[in-house]
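A short write-up of the structure that comes next.
A protein chain is absent from this complex, but the other protein chains hold their places.
The block that comes next holds chain A.
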Amino acid sequence: MTELLTELLILVGAVFMLLAALGVVRLPDLLTRMHATTKAATLGATLIMLAVALHFAQVAVVARALGVILFILMTAPVAAHVIGRAGYFVGSRLWEGTLKDELKPNYDPLTHELKSGREDQGKPRPDESDAP
């Protein structure tokens, strides 16, 4: 039973990794490629580490496998965010079918400053400040 579950987990994990690699080859631009790799590859590694924990079934090994899973789950989003940010900074081109780029009107590529569009909200208006 454990053997069967281990093999199932390994196989599903390997298939997810293959899907991630297919996505990184087939998808059109940086952000969609990152969408394929971060999620599918993280899930694949997580499933295989679960299989390792099931197969050995000792406390030390299970703790280490869960440690790997926790580490991957914590670092993969951070790495993806940082790479996506750097990719936008250096101006990697988006797919021509992209419908919406909400960062573009608010982002200054020279100074890397971002406008929120609500800059005047916090200031007191001059006609109200003298009111009794």
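Worth a mention:
By definition in this document, contacts are C-beta pairs under 8 Å (C-beta built on N, C-alpha and C of every residue); 3 or more make two chains touch, one makes a residue touch a chain; residues count from 1.
By definition in this document, contacts and distances are computed from a predicted model.
Missing chain, UniProt name from the options "Succinate dehydrogenase", "Carbohydrate ABC transporter permease", "Phosphonate C-P lyase system protein PhnK" or "Multicomponent Na+:H+ antiporter subunit F": "Multicomponent Na+:H+ antiporter subunit F". Taking the whole complex into account, chain A touches the unshown chain at residues 6-7, 10-11, 13-15, 17-18, 20-22, 24-25, 30, 33-34, 37-38, 41-42, 44-45, 48-49, 51-52, 55-56, 58, 60-61, 64-65, 67-68, 71-72, 75-76, 78-79, 82-83, 85-87, 89-90, 92.
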